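Shown here: the complex without one of its protein chains, the others still in place.
Note that the chains are named A and B in the order they appear, and that numbering of residues resets to 1 at the start of each chain.
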Amino acid sequence: MVMPRTYIRPMGSWWRRLPFYRRYMVREATCIAVIAYALVLLTGLWRLTQGQEAFDAWRAALATPPALLAHVVLLAAFVFHAWTWFEVMPKTLPIVRMGGKRVADATIVRSGVAAASVASVLLLALAYGGWA
Amino acid sequence: MSAEQHITLECLRYHPEQDDAPRWQSYEVPYTPDMSLLQGLQYIKDHLDGTLTFRWSCRMAICGSCGAMVNGVPSLSCQTFLRELAPGPVRIEPLAHFPIQRDLAIDQGDFLKKLESVKPWIIPAEPRALTDGANRQTPQQIDDYYQYAECINCLLCYAACPQYGLNGKFTGPAALALLHRYNADSRDAGTSERMEVINAEDGVWGCTLVGYCSEVCPKGVDPARAINQNKINSTRDYFLRFLAPRR
Partner (left out) sequence: MKRSNKPVFWSLFGAGGMLSALVGPALVFLTGIALPLGLGFDAAGLSYARAMGLLQNPLAALALAAVISLFLFHGFHRLYHTLHDLGVPVGPGLKALCHGLARLGTLVAIALLFALG
């Protein structure tokens, strides 16, 4: 028996086909923000080793409107990254049980968000209060 | 009786003996509020166009035969209702990421190969005789694997998975979920035999946690979880392989 010719469809720009896929792409794209911010810190560290003038120039650059706007965008990207990170966290864990009963996925998500909130508060407290 | 309602179903047609490429064909289907998309397709076949080809069997979401893309969403046509799609037009295509055999029927051969590769059967620690009696499991032991055993092999997850679409060598959601189903079953001792599939580049590492597979699964199997928790197992296996022998 001759097998008939099957047809294979191309993937094309598959991520545009459904809102779910678009959201996934935005989630993945936050990696650009993470890299960018790491490079900002690295640049600051480098300027620091070059002395006071260089470091002050870097700080001044951070205070310009384009830099501030960029950081607002970076902040939004980081928040979306954090949110989606904890959203998928239940999928990365084996079944978690407490007291013999399954811990719901929503609980795991909430505890992740709570941990991030606590960490943020601690970091802010450290910055505003800790070192003078 | 009330006036008949109609819905437009646009089906992707492909008859290899006469078509070089798929083409669309529209049908006006009268429907009642209780009708599923499957019944709509059956109406087309019975009254409008007997050449329309599609798979179906149980019509109650347990056999896994009737999967199709409905407006781009992998769905079981027996579990999708025309009243929710009205007034249309509704785009109906064969499941994505599989070669089209004929109209809405796809070639599932690749999935069957992947399924075989995960050894989807209980591999006991020692051979058992009937006189040993039944296996016993606590409710918790059953809960450990039960959701993954609910898979009806409908392939909606493969149609949902862009990584499978981009790389046909990826073992894929259902096969990996079933792999985990056996690893997690207390009656099974075959985890070490399945590690090679888990650890491979096209095993769990082909997954980027898009998560759409778990969204579309009609049985709540949650293949995304089955795959991604095994990334931890694979990592542990990778780093500890020289320290401790695998079970």
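Everything that follows uses one rule, which is that contacts are C-beta pairs under 8 Å (C-beta built on N, C-alpha and C of every residue); 3 or more make two chains touch, one makes a residue touch a chain.
Not measured: the values here are computed from a predicted model.
Contact with the chain that does not appear here is found for just one residue of A:I8, A:A67 or A:V96, A:A67. For subunit A, the list of residues touching the undisplayed chain reads 11, 13, 15, 25, 28-32, 34-35, 37-42, 44-46, 48-49, 51-52, 55-56, 59, 62-63, 67-68, 70-72, 74-75, 78-79, 81-82, 85-86, 112, 115-116, 119-120, 123-124, 127-128, 131. The missing chain lies against subunit B, touching residues 162-163, 166, 196-197, 199-203, 205, 208, 231, 234-235, 238-239.
Quick note on the criterion: only the chains that are shown with their structure count from here on.
Across the complex, subunit B is touched by residues 4-9, 11, 14-15, 17-18, 20-21, 24, 28, 88, 90-95, 97, 100, 102 of subunit A. Of all the residues in subunit B, the ones that touch subunit A in their complex are 14, 16-17, 21-22, 72-73, 96, 99-102, 107, 140, 143-144, 162, 165-166, 208-212, 214-215, 222, 224-225, 228-229, 231-232.
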